[in-house]
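This report refers to the structure that appears directly beneath it.
With one protein chain withheld, the remaining protein chains of the complex are depicted in position.
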Amino acid sequence: MTAVDDRPAEATHEVGRDRRRKEDQRLITGRTRWTDNMQLQGMLHLAMVRSPVAHARITGIDTTAARESTGVIAVLTGQDVKDLQGSLPCAWPITEDQKAPPHPAIAVDRVAFSGEVVAVVAARTAAAARDAAELVDVDYEDLPAVLELKAAAADEALAHPDLGTNRSATWIFDSAEAGTGGSVDEAIRDADVVVEREFRQQRLIPAFMEPRSTVVDPTGEQFVMWSATQVPHILRLMLAMTLGVDESKVRVVAPDVGGGFGGKLQVTPEEIITFLVARHTGRPCKWTETRSESLLSAHHGRDQWQKLTLAAKQDGTVTGLKVELLADMGAYLGLVTPGVPILGAFMFNSIYKFPAYHFACTNVFTNKTWTDAYRGAGRPEATFAIERMMDELAVELGRDPMEVREQNWITHEEFPFTTVCGLEYDSGNYEAATERAKELFGYAELRAEQQRRRESGDRVQLGLGISTFTEMCGLAPSRVLGSLNYGAGGWEHASVRMLPTGKVEVITGSSAHGQGHETAWSQIVADQLGVPFEDVEVLHGDTQISHKGLDTYGSRSLVVGGQAVINAAKKVIEKAKPLAAYQLEANVDDLEFTDGKFTVKGAGADQEGVGLAGLALAVFAAHDLPDGMEPSLDADATFDPVNFSFPHGTHLCAMEVDTETGASRMRSYVCVDDIGNVVNPLIVEGQVHGGLVQGIAQALWEEAVYDDQGTLVSGSFVDYTLPTTADTISFVTDRTTSPSTSNDLGVKGVGEAGCIASTPAVVNAVLDAIRQYGVDDILMPCTPERVWRAIQHGQAGASRPTAEDAAGHFAEGEPNQDPPGPAGVTGATTTTQEGGQA
Amino acid sequence: MNITVKVDGTSYTDEVEPRTLLVYYLRETLGKTGTVVGCDTSNCGACTVLLDGRSVKSCNVLAVQADGHEVTTIEGLADGETLTPVQEAFRECHALQCGFCTPGMIMQATDLLATNPSPTEDEVRVGMEGNLCRCTGYHNIVKAVLQASGQPASSGGEQA
Amino acid sequence: MAMELHHTFTVAATPEDTWALLTDLEQVGGCFPGATVTSATDEEFTGNVKVKLGPIGVTYQGEGRFVERDDEAHRAVIEGLGKGLRGLGNASAKVTLQLKPEGEGTKADVTTSMNITGKPAQFGRGVMQTVSDKLLGQFVECIEGKLTG
Partner (left out) sequence: MIPPEFDYAAPGTVSEALALLAEHGDEAKVLAGGQSLLPVLRMRLNAPGIVIDISRIEEIKGITESGDAVRIGAGATYQDVLDSALVSEHLGLLHKALTEVADAQIRHRGTVCGALVHADPAGDVGAPVLALDARMVIQGPDGERTVDASDFFVDLFETAVGEDELLTAVEIPKHTGWGAHYEKFVRVSHQWAIIGIAAAVRVEGGTIAEAKVGLTNMGSTPLRATSVEQALVGKEATEDAVAEACAQVGEGTDPPSDLNGQADYRKHVAGVLTRRAVVAAAGG
């Protein structure tokens, strides 16, 4: 059932071709339409006044000087809008008893994180607004801030005193209770080997390149909002629900959007505020953030403590996995904040056949910027943890880490496979992807070199890291989302319009911001309707054009939105069929449609048939249609998937570690992904490359760091260290193909794969390079200093790791080093039980 | 204060505040919105333009400093529909996704190739270090710059 | 970010004389680099601090007061709270003084700590940490100078 074959299925068709993107001509010549490019007559510019403190009561705001400043039209504070602004939406309450504070767009009497908006200034120019914003005089009375996740979980101070606790909700899945597997506690009790580890997912910042920007024009019948958002449809709905405006009076446009990575999957305070100020002043308003504002206040990602306990037999067979998470929500719950860790709940077991599984996650408030979706959302956390654990198990058993994985993964004959979480993996072939990856990587040769370097005591040690991952993407069957209390469905909408000239307009509810939908959808429709690629125009990102949709996130566009496009195209053909039959004077049942033409079965190859373009023109004229036929070929479709899709792959990374300085350098990176069939290999590879670097950056470079006052000190690109060309390498990528069975194209999502898979491959490689020095973990990002200290520590601590010196988890004096916490969770411990104790 | 700047071949004279950054002059006064602002610390390079033929970050230059000088932006590269080799290579190699960093990338690559017409992959990587991209992982950007230089893409490529 | 600096020195004057000088808020407040004391009473003072260091030039406006003062034990805690002009965020400093007789003179223990929030803390490689260290160092030096000079 699995075809391991890299060639496009039908080379003559559009799907599978490496088409150059339609989007690019504008983007490479500067003819772009970013939200910040908008200039409307009489437009006002907004500047936000933000709290410099993490937690405080607002005891007074004096806006006099700001109001009197040149060019200032309005200054609004929380008091001014408290009855108008509603509470920002959270669409994913994960439990019935979830606790959450109200989430005002402008803080009214208390701020809960540094960067929270306390007032807004509207002025004739951006400079005047910024000047006046500095004149707003706010008095704060400091409240105790809780910044560290474990301290917050122990309620050492309260992020929101009124809630009485920092614990928002605890969400549990247990395979024994669910009937999908056995009892983990029993598995641990009966295990020959128990590996227990604690990992830290550091806080990250999506750092899309286009800073957020919002323009609201209140001057027409509708409020028109342009926004740099991934989710124009959701935004429109939420504006209506939050502000009490009729949905029909709001139009949201996502024009050119410069990246998102989950960071623009949000309904932001600033969008609400811009709307309120536009309504208040009656004039178009624009807010564009600065980069430092973006890093400070656009939602962050990840930020978890993960404790894992893995049970196995002496022969390496895994028998159970227990996952206990603390997840930092930050100060508020954003659109899907509480659900992000839950998206990982069913992925810790990954590609392995765990017979028993337990997952428990507690969501915790702190006085920091709130977290929410960031590329992968839940799944990178899961993949990291399990792939680190498989390495730890291998070390424990003295086995090759790949061999231990092979022993435990689902073999290709076993698909479809129902996991211990109850998910049905439709297709996959881990053996094939791994074999290809090893071949491209030169696994055996690199292992030999590693051995040579170890033996010669080379200053530069080599490490090999593995990540054999899967993920669930293509959010998702609506009934599943419903069972998880998610506030929306997982369907997607599309329309296909046949224009009289034979050109085709495709309207899609997924809203692209760099993914190349215009190109990919054109390829799909060209094949479906047999029209030239160039004749397809894809429209999206405007709720007045694309009235219905659930937007772009979670690697869903192609697997859900693409299928909706196919369904709409099929309907067009069905609608055209009676007219074609009428014109060909044939029976509808005798027609066949190929390459854009209806022909009569069995009437020979030389028949002319009728083309879709001709039929579109005939429908437009409507002079001569079959009786009762509606003069339209246009069709809509809304598609609700039956399952997630489960891409997988094998990623191999070789890292060189300079043992004298701790600096590491990537030597090579190979990934072989299986994402099913591929519409456009060029775009797919681009998605993989970009994902890889974001995931590698988590392993090596990026971290949002707060100081002890709750100020984000990695608050500009000087200190939030994104990698550059000079820090990265060219990758070797390839694919194997196990078509998905849950959509017509046989495709799986690819938008997040690279980011999900790469982080553990890199960290495993760094560790593999220096394990001989007694190192078994390093906090991310693996900075030179951390690596160096781990080596020093490991060497000093001889061979027996204890809870404390496990892994430099708690390097004193380093930023963001949570000490062994009040929650009482210890660091890494490994216990090997002799068999027969059970 | 009054400045005269030649931008993409046209001379402009305008009154600007001394504090106006060149990038805002280009975007807001001249409507040259192809050049974008991605950060406030001159790290990201999205605003890169050529000033008297050399690449600069236009967020880190005052408009008044450009008085009497010549600026080329992304909008001044193509000759009608005819793209420059760098632009062509960016499209051909899929060196852009969201496209926000692209103007800066193309301008910096243009400068790089003007001074080093046949760079190695390492030279491209170091030469482009002042421009951040969040979508592409740089792989295809590096490939595009090499391709624009008329050299075959080096090792490491995709689909090995 | 928070900084703390501990400093000990001895003065050739009696604890009483030293105490008198150290509890003169105008003198103590004025010792902070770039500070101008605009008004001072026995209990509190107001003023501003202009931090000017290379490219950085920021001004804080604020007030200081005793939060603890034990004239018998020669121990005092002075707190200063500055609000940054132009929306900079806040800076606060806490100075803990303890005098003890030592031979003919006095041994002074001075612990100073400083907190900075907002923009200056957010930007630039933790340079503000170094800046604050330096400011605190100069502050204590000034006090020492006034007492020993």
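Read from first to last, the chains carry the letters A, B and C; within each, the first residue is number 1.
The rule we apply is simple: contacts are C-beta pairs under 8 Å (C-beta built on N, C-alpha and C of every residue); 3 or more make two chains touch, one makes a residue touch a chain.
These figures come from a predicted structure and were not determined experimentally.
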Exercise. Shown chains touched by the missing chain?
Worked result: A, B, C
Exercise. Which residue among A:Pro723, A:Gly746 or A:Pro760 touches the omitted chain?
Worked result: A:Pro723
Problem set entry | Contact residue for the chain not shown (choose from A:Asp131, A:Asp192, A:Glu387 or A:Asp768) | A:Asp131
Exercise. Which residue numbers on subunit A touch the omitted chain?
Worked result: 126-127, 130-131, 134, 290, 292, 660-661, 663, 700-701, 705, 713-714, 716, 718-719, 721-724, 726-727, 783-785, 788-789, 813-815
Problem set entry | Absent chain, residues of subunit B that touch it | 1, 17-19, 21, 24, 40-43, 45, 48, 51, 54-57, 59-62, 64-65, 108, 111-112, 126-127, 129-132
For this session: Extract the touching residues of subunit C with respect to the undisplayed chain.
Result: 52-58, 86-88, 119-120, 123-127, 129-131, 134
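In this section, only the chains that are shown with their structure count from here on.
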For this session: Let me have the rounded angstrom distance from the C-alpha centre of subunit A over to the C-alpha centre of subunit B, please.
Result: 29
Problem set entry | Sequence positions of subunit C contacting 2 or more other chains | 123
Exercise. What residues in subunit A touch two or more of the other chains?
Worked result: 292, 716, 718
Problem set entry | Touching residues (chain side subunit A, partner subunit C) in the complex | 49, 52-54, 114, 133-137, 140, 292, 296, 707-713, 715-716, 718-719
Problem set entry | subunit A partner contacts - residues on subunit B that touch it in the complex | 17, 19, 27-28, 31-41, 43-44, 46, 73-75, 77-78, 83, 87, 90-92, 94, 96-103, 106, 121, 124-126, 128-143, 154-160
Exercise. Can you name the residues of subunit C that touch subunit A in the complex?
Worked result: 1-2, 83-90, 115-119, 121-126
